[in-house]
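The other protein chains are all here in position, but one chain of the complex has been omitted.
The chains carry the letters A and B, assigned in the order they are written, with residues numbered from 1 in each.
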Amino acid sequence: MVIDLQSGMSTLLKVLEVCGLISFACSGFIEARSKKMDLIGVIVVAFVTAFGGGTLRDLLLDRRPLYWVENQEYALMVFILALVAVPLVPHLRSAVAEKAIVIADAFGLGFFSILGTTFALEMDMPIFVCAMMGVITGIFGGVLRDILCNEVPMVFRGGQLYATCSFIGCWIYLILTMLDVPEMLTLGVSIAVIPALRLLALRLNWKLPG
Amino acid sequence: MVIDLQSGMSTLLKVLEVCGLISFACSGFIEARSKKMDLIGVIVVAFVTAFGGGTLRDLLLDRRPLYWVENQEYALMVFILALVAVPLVPHLRSAVAEKAIVIADAFGLGFFSILGTTFALEMDMPIFVCAMMGVITGIFGGVLRDILCNEVPMVFRGGQLYATCSFIGCWIYLILTMLDVPEMLTLGVSIAVIPALRLLALRLNWKLPG
Partner (left out) sequence: MVIDLQSGMSTLLKVLEVCGLISFACSGFIEARSKKMDLIGVIVVAFVTAFGGGTLRDLLLDRRPLYWVENQEYALMVFILALVAVPLVPHLRSAVAEKAIVIADAFGLGFFSILGTTFALEMDMPIFVCAMMGVITGIFGGVLRDILCNEVPMVFRGGQLYATCSFIGCWIYLILTMLDVPEMLTLGVSIAVIPALRLLALRLNWKLPG
């Protein structure tokens, strides 16, 4: 039973990870296409959006192999997805697809933020740094996407809460870990709390002052 | 007497370091606010401006822990400063505050340029690389700030001398070190020469050709 639960949990994590990567990549496709980029631009921007946050984290933590080298199948997936997506992107902008992306992106934010925190924690970084690495992993893919597309990064532009959800989730993970709550519960709660907050923020139009 | 002088010197260095960080962070606040960013944008841009040059230097030199991980109290300071500064920023743009920032920024440039050079020197980098690491540490916080704010970096845009002051100061440090001038004197002179040149350049409107 415990084993079933654990293997079910780990399957769920994989699914969330892949959904997160795909939705990050899709946001890259859409922005690159709206800038009239060609196939190379679409591929690079999608790749940077999906793996940029994790790569920056790995550089800062001096962690090798890089996430996308260690998980080459994901890198290939994004690559092939880009080849397939170019003719499909116009359809991705339709209302249903856009909603699906917003939801998957919220889960991706949750997944990658907590993943970043766990990596920093494993390397015995101070707790404040662990929280920051989580937020960097979650948001910097999108920041780099917007820099490549020559835009002020969306996450800074005063929409509904985004980085704040990641920040809160990372601290929940860190506090539960310090309280010796079982790992699985800690992971489950903290990964769930981020998309929950994000989707609530979108629904209820929560914004930061500024 | 010698000890007093040394401890006085080291206190002075700390004060310069904190002033430099604060003024770099403030230039980040001001630019982020002028782009209508929200609280997260202000925090990230301030953080990147204050620590971006040093982080790039640490990545290039493969130096760990990173400056802001090693000096977490500074990272926390910038973080808290950002939370406090958001309602105060309009006042920071007043004439007196702006003048204070220009002066503190000149000292920050001096402090961080020489700090970057000493780190490279400690790692036995070739002398030309030491000078470049100094300039990178001094100016790249501002360059990254302007990239995040979607501007052509200010330091390249042909105002009064800025990077040049850092470059001259770094070479003075390197030459005095090679001449075996006492460390304290070398540090004092080279850190002082950069803000002196910078403030003179502003006052006398020195510019590069171009």
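Please note the rule applied: a contact is a pair of C-beta atoms (placed from the backbone, for glycine too) under 8 Å apart; a residue touches a chain by one contact, two chains touch by 3 or more.
Since this is a predicted model, take the numbers as computed values, not measurements.
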Identified contact with the non-displayed chain, of B:V102, B:I147 or B:V189: B:I147
In the whole complex, what residues of chain B lie against the chain that is missing from view? 59-60, 62, 125-126, 128-129, 132, 143, 147, 150-153, 155-159, 162-164, 207-210
Sites on chain A contacted by the missing partner chain, in the whole complex: 32-33, 35-42, 44-45, 55, 59, 62, 64, 66, 69, 72, 75-76, 86, 147-150
